[in-house]
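Below is one structure. I have some questions about it.
Here the complex is missing one protein chain, while the rest keep their positions.
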Amino acid sequence: MFSTSLTANDLLFMLQGAWVTLKLTAAAMLIGTLAGVVFGLLRAAMPYATLPLSWALDVFRSVPLLIQFVLFNSLKSLVGLDWSAFTVGCVVLGVYAAAFCTEIVRGGVLAVPTSLRRASRSLGMSYWQDLRYIVLPVATRVAFPGWLNLVLSVMKDTALVMWIGIIELLRASQTIVTRIQEPLLVLCIAGLIYYLMSLVVARLGARLERRWQEDD
Amino acid sequence: MFDYTFQWRPALRALPDMLAGAWVTFETAALSMILGVLLALALTVMRRMDNPLPRAFANLWVSIARNTPSLFQIYMLYFGLGSFGWHISSWAALLAGITFNNAGYLAENFRGGLKAVPDTQMRAARSLGMGAFQAYRLIVFPQLLRIVYHPLTNQMVWAVLMTSLGVIVGLNDDLTGVTQDYNVRTFRTFEFFAIAAVLYYLITKVIVLVARLLAWRLFRY
Partner (left out) sequence: MIEIDQVHKSFGDLEVIKGVDLTVAKGEVVSIIGGSGSGKSTLLMCINGLEPIQRGSIRVDGIEVHAKGTDLNRLRRKIGIVFQQWNAFPHLTVLENVMLAPRKVLGLGRAEAQEIALKQLAHVGLSDKLEVFPSKLSGGQQQRMAIARALAMSPDYMLFDEATSALDPQLVGEVLDTIRLLAEEGMTMLLVTHEIRFARDVSDRVAFFRNGLVHEIGPPAQVINAPQRPETAEFLKSVR
């Protein structure tokens, strides 16, 4: 009936790949979110002075990620940096995520109605208090769905790091396919793992959002 | 530390070939968008049907397209279809993969867009004696187009960026493929890919610009 040469070891190999995918996603989102929040707040506070920043970030959204990996990787060797491929992957994905996160944060801050800010300032709050207690909580709720989408899209984009030699989920699957020649089965398993990871992230996010709504 | 000398001359000499590659890139993306929009419309209709079978099919399509990497989708078509003895070229796999992806994302946009056109518009149209199809064509669709126009432009940009994945399944005549060919022959990785990056940037900017001009003509209200 149904027979396959896929072994338990192969499955383990794929799961290890999936773990790399998750680690890359987490690292990239950490970099991307930190930078994105700083840049986003700056963009919202000083829209004209930070225009050059916005143009620079736009470049990262307008060039294929694959090319960014290759460029950064070669730049790294040109400059003589001794970074691992994983580090390169994290940095490039992180900057890429930051470029999107900046817009998300900026949108969130700008979505806070001016009347609300006037109200808080008229209560005698300082600029920082207003930011801390009024703007950020509201902006976070507005920006969160966009941020969650970014996590999902970065997770999918990690597949491209295979091109600079990192063995993540898709690359691991490809290796196995080359050996056992059962592409459909192996790829379906890989797809299922991606799907499940996306589903878990999306569910967690949705739960968090619901909890916020209950608080409000 | 920095003893590398950039050599742009050979890279610039390759520019005509790369521009030809850029044209392939653009063509592939545009074709994938046209097909993607048509499929997305079909998926949107299927998701509104009463029959659960087409509904489930369309939902599955949308959710796979949105929850797995586009590279995975291209792999599935390139390697996966081979399991059924159906081998397609890397270009066909790329086109089909991006089209699949476009259709999934756009179907979701269309669904949201349809919700944004109030039901009362349909009522008003029908009360003037228009048939259902006529009302969709004359009243709902033009309003939908405006709502999904921006996502549509975004998706076109995405499609251009996604074509770069073709090189991973062996495509060699699109912009990334041509660049990679030169790279393998000359090992001037940075120079060639930097020029490719500039060309991609220009393509996306031209698309955004044209879309904006078009919107200006298209949406008068």
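Every chain is named by a letter (A and B) in the order it is written, and numbering of its residues begins at 1.
As a convention for this text, a residue touches a chain if its C-beta (ideal position, glycine included) is under 8 Å from a C-beta of that chain, and two chains touch if they have at least 3 such contacts.
Keep in mind that what you see is a predicted model, and the values were worked out from it rather than measured.
Asker: One chain isn't displayed here. Which of the visible ones does it touch?
Answerer: B
Asker: Sort through B:Leu12, B:Ile34, B:Leu138 or B:Val198 and give me the one touching the missing partner chain.
Answerer: Counting the whole complex, the residue in contact with the absent chain is B:Leu138.
Asker: Write the list of chain B residues that the hidden chain touches.
Answerer: Per the touch rule, chain B residues meeting the hidden chain are 120-121, 123-131, 134, 138-139, 142-143, 146, 219-221.
We take it that only the chains that are shown with their structure count from here on.
Asker: Nearest whole angstrom, what separates the Cα centre of chain A from the Cα centre of chain B?
Answerer: Going by mean C-alpha positions, chain A sits 21 Å from chain B.
Asker: For chain B, which residues count as touching chain A in their complex?
Answerer: Checking each residue of chain B against chain A gives 1-2, 4, 63-64, 67-72, 75-76, 79-80, 82-84, 157, 161-162, 164-165, 167-168, 176, 189-190, 193-194, 196-197, 200-201, 204-205.
Asker: Note which residues of chain A are touching chain B in the complex, please.
Answerer: Those residues of chain A that touch chain B are 59, 62-68, 70-71, 74-75, 78-80, 152, 156-160, 162-163, 170, 174, 177, 182-184, 187-188, 190-191, 194-195, 198-199.
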